[in-house]
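Complex shown without one protein chain; remaining protein chains in place.
On to subunit A.
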Amino acid sequence: MLANANRMTPYLFLAPAALIMIVALLYPIGYMIYASFLDWNPSQRIGEADWIGLRNYTELLGDAAFRESFWVTLKFASIVVSIEMVLGVGLALLLDRELRGMTLLRTVFILPMMIAPIVVGLVWRYMYHPTVGTFNRFLDSIGLPSAPWLSDGDWAFASIVIADIWQWTPFIFILSLAALQSLPRSAMEAARIDGATGWQLIWHIKLPLMLPVLIVTALLRIIDAFKVLEVILVLTNGGPGLSTEILALRISRTASEFRELGYAAAMSNLLLILLLVLTIAMFAYTKLQEVRAARLRQAAED
């Protein structure tokens, strides 16, 4: 009896904190799920809104603007995360060495992600300005025609991709560098003794060992890229047309401009489900890779 009580004691002490954590974490999500079943506008209290069941979700299926936003978001997230991963990991591999001034260089590389997204949007908007912007002035100075950076759909999409890559490649870089520096030096030395070249070291030792970290890094960036808002809001406000209207912007507009809070909540929930599925899939893959990496590490050490 006493032994049972002793076993329960730690749980009893932990229970209040755990309960607060669970409520704090789940309450807003529960609120959002509940709201998605309502016809709710901001002039009403939530209790005054009409219950409409799944109507918001069924309307979403036929909403062409939502589909377009979803497609733009998918395209945006895939492109920026792919390019940022290649650049970020590449830079980390390049700068993973002890040379003079390397600390300063690393600090400079991570500066962009320290800047508030609104400021990033304003700075890039100015640089993309058709007449006084940095890019068109440069093109002009070398005798090339101006580019319609933000005034043409395809160019505007490319412009938001460039700004995002500029800001978030350092994030990949810093995590990749940390992963690289934590790799067992013995594995690297063993490979070198066996005659591995630099490229072989990267492909067969470093990248496989870094993979679990890279997957989590990519996951964090994908989640973030799906939710990006401020930079695009300032740069293009979703235009021209709907060419850069990513989901977060559509959700924000639906809630504030169209005043359809229930419908916006339904959109948010779909985004949440998508990211949740992606997270579970990537974590499962990470687990698999961790097992493989452990085997590889063991083999290298043997």
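The working rule: a contact is a pair of C-beta atoms (placed from the backbone, for glycine too) under 8 Å apart; a residue touches a chain by one contact, two chains touch by 3 or more; residues count from 1.
By our rule, contacts and distances are computed from a predicted model.
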item: Record-based protein name (UniProt) of the chain missing from this complex, from "Glutamyl-tRNA(Gln) amidotransferase subunit A", "Putative tricarboxylic transport membrane protein", "Carbohydrate ABC transporter substrate-binding protein, CUT1 family" or "Nucleotide excision repair protein"; value: "Carbohydrate ABC transporter substrate-binding protein, CUT1 family"
item: Of A:Pro112, A:Pro208 or A:Pro240, the one touching the omitted chain in the full complex; value: A:Pro240
item: Hidden partner chain, touching residue among A:Arg106, A:Lys227, A:Arg259 or A:Arg292; value: A:Arg259
item: Hidden-chain contact residue, picked from the options A:His129, A:Arg192, A:Lys227 or A:Arg292; value: A:His129
item: Candidate in contact with the missing chain, chosen from A:Arg7, A:Arg45 or A:Arg185; value: A:Arg45
item: Missing-partner contacts on subunit A, residue numbers; value: 41-45, 65, 129-131, 146, 148, 150-153, 236-242, 245, 253, 256-260
